[in-house]
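Here is the structure we will look at, set down as structure tokens.
Only a single protein chain was left out; the remaining protein chains are all shown in position.
What follows is chain A.
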Amino acid sequence: MTIAQQPEALNFECETGNYHTFCPISCVAWLYQKIEDSFFLVIGTKTCGYFLQNAMGVMIFAEPRYAMAELEEGDISAQLNDYEELKRLCLQIKRDRNPSVIVWIGTCTTEIIKTDLEGLAPKLEAEIGIPIVVARANGLDYAFTQGEDTVLAAMANRCPSKAPKALTETDKSDERNPIQKLLNFGKKKEEVIQEESEYVDHPPLILFGSLPDPVVTQLTLELKKQGIKVSGWLPAKRFTELPIIEEGYYVAGVNPFLSRTATTLMRRRKCKLIGAPFPIGPDGTRAWVEKICSVFGITPQGLDEREAQIWASLEDYVKLIRGKSVFFMGDNLLEISQARFLVRCGMMVHEVGIPYMDKRYQAAELALLEKTCQEMGVPLPKIVEKPDNYNQVQRIYELKPDLVITGMAHANPLEARGINTKWSVEFTFAQIHGFTNARDLLELVTRPLRRNNNLKDLGWDKLVKEEAKI
């Protein structure tokens, strides 16, 4: 590996956009589990249904709170009335599942035939008495995790805007579950009295991004150590518990693919966005906490030791990848943060493919990537937006990286050609945020290398015959 000349700044390129990724409707898979009282209705065709059925694997058999509203020829040619059809299905959902919210996922088809979901929803909502949130998570506009972004951006508009005053008396006009609220309010009050002194006085902070509950707890406690109170999360465990967002609140993202949500919170809800690197890897987590502290004028306590301690505990894994190279084909928008973390681990990144690059929302993360590369003395990676998978495979053949992080469509064929791969989708579902989960992240990254250590003396690393080049 030669570290001859280092480019001054990150190099951004854009290719043809001919790459493999999951359809953004896949976000229902994790969001219906996160938001426990929701029901996701994907309004699309058999193609969408087939994708979800195959992508979700065994989850499909667990009576998921999602379904397809499968469009038939009569719907496409408008022989059937959209409103009546949706009403019929939503009433059925209400009867069978009684959710607190129905999320409509608009797809490519509803876009093309221009179904006015945003227009139909308020009418139907009033008629059936269940909130209907519309998210246009389609493959025409978005890739994979951006699906969550469209849902959360729509949810951001549903967050209550006023702190409930004296709500201990049941407020009957409020459509949110009064009993739930009563219970929660009581609980919160108790906590407030007990713990108020532990927090520094700062403006309310809301975090956005869907994470598994244990990770929510971990990150909340991480901020609590600095005296920062998290007033709420978007999304919460239940739709009825969406956080209050008032003008002037601070917000911070936990995932790199949430640009629309960030924009909505800033423009529509008049919040102030804390632009920080994302809490992925110990370096990212530390930078994230530090940035939030700095905005609130707090001097962070004990982060040095905390980070050092985590790195020390990772050493056995870091040892395996130090000095090795990695190539991100790009499909879930976590790539920049992961690349930055792996550079800090001592890896060299050839290329960071990414479906979509919001340089403003990811500014702090990009700056940290640049800084990390300089500090570690490795060349800055090329960032390729809307990559072309065919070209990438040719580059992979040339560069022979030690690890390729890629989708399942390419993983087995690359492995058969002696190239180590890690399936990128696993990073989306695994717990990778915060100090605590850095090890899980490396567990995934090092798995192919550890597997190879077991197989290395067997001599069958290439399992396809050399292709005859015409």
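Just so we're on the same page, contacts are C-beta pairs under 8 Å (C-beta built on N, C-alpha and C of every residue); 3 or more make two chains touch, one makes a residue touch a chain; residues count from 1.
Rule of thumb we're sticking to: contacts and distances are computed from a predicted model.
As stated in its UniProt record, the chain not included in the shown complex is "Light-independent protochlorophyllide reductase subunit B", which appears among "Light-independent protochlorophyllide reductase subunit B", "3-methyl-2-oxobutanoate dehydrogenase (2-methylpropanoyl-transferring)", "Multiple resistance and pH homeostasis protein E" or "Glutamate synthase (NADPH/NADH) small chain". Where chain A meets the missing chain, the touching residues are 17-25, 43, 45-47, 49-55, 57, 60-61, 63-64, 66-73, 75-76, 80, 85-86, 88-89, 92-93, 108-109, 111-113, 138-144, 390, 393, 407-413, 416, 463-464, 470.
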